[in-house]
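The other protein chains are all here in position, but one chain of the complex has been omitted.
Then we have chain A:
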């Protein structure tokens, strides 16, 4: 358990969710969406961090095409309009699809380049995500732009309570968020390697239901449990494991809201990649689709995570 004063870097922290069920007055899904829109309208400059990250992502995506690494660029709706995806943090290359064959047999130098590439992207998304989450949390805490009665009353501008975070996250929190984002990238890469090395795939006579159930009952619950982890690190000042536990607690208390937000943010990021689908040049389409998805989808993702964490921690 942490208190507002036990943060490891001395900045104010949030609180653990209580074990009691959410009351009717807590901010729900609609409330969070309204808060997100209100925050973005009040501070459009929040788009800047992920716009810059979008430039990085677009450049990286085009570089992927030109590189000898075998990757796909897939724009919405190439995988169908009901393509479900989950994103623990906004993807800087939402159009990139890779297969397990990418990592099998890579020469050490090229594996190092690939890992370095991922580290660079992780750093970019960390800075953008932390910046927007922090700024959005500060705005939500300071202003009365929130239309939800419970949110405004609970989270309102009471700096004396120590709930208003400073604008710039501390290097320690930034570092932990970076470690968390990097950890996810490493787990995904390792997963790709394991799938390829051990030939894990649909067995004989597979109907495809196995992967679907696996996605529904393994991927979605895990991703839901981790959904608010970045906010718990950046706003709450937790270390990744503590933050993940706290995030899981919120997911247990509000499973439907968390799953809906998880799928909505993932889907939004995917849909926005198709804005320039079918353009005159595939590379321009990839660059613009990536930029749009990251700039808009990433910003909304970060704000909604910040709003959910601030509101729900205030509810507790």
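Just so we're on the same page, a residue touches a chain if its C-beta (ideal position, glycine included) is under 8 Å from a C-beta of that chain, and two chains touch if they have at least 3 such contacts; residues count from 1.
Everything below uses one rule, namely that contacts and distances are computed from a predicted model.
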Point to revise | Choices "High-affinity branched-chain amino acid transport protein", "Iron-dependent repressor", "NADH:ubiquinone oxidoreductase 30kDa subunit domain-containing protein" or "Pyrrolo-quinoline quinone repeat domain-containing protein" - which one is the UniProt name of the chain not shown | key: "Pyrrolo-quinoline quinone repeat domain-containing protein"
Practice item. Kindly state which of the options A:195, A:220, A:245 or A:263 is in contact with the chain not pictured. Key: A:195
**Study point:** Positions on chain A where the hidden chain makes contact
**Key:** 63, 65-72, 74, 78, 97-102, 104-107, 109-110, 113, 195-204, 206
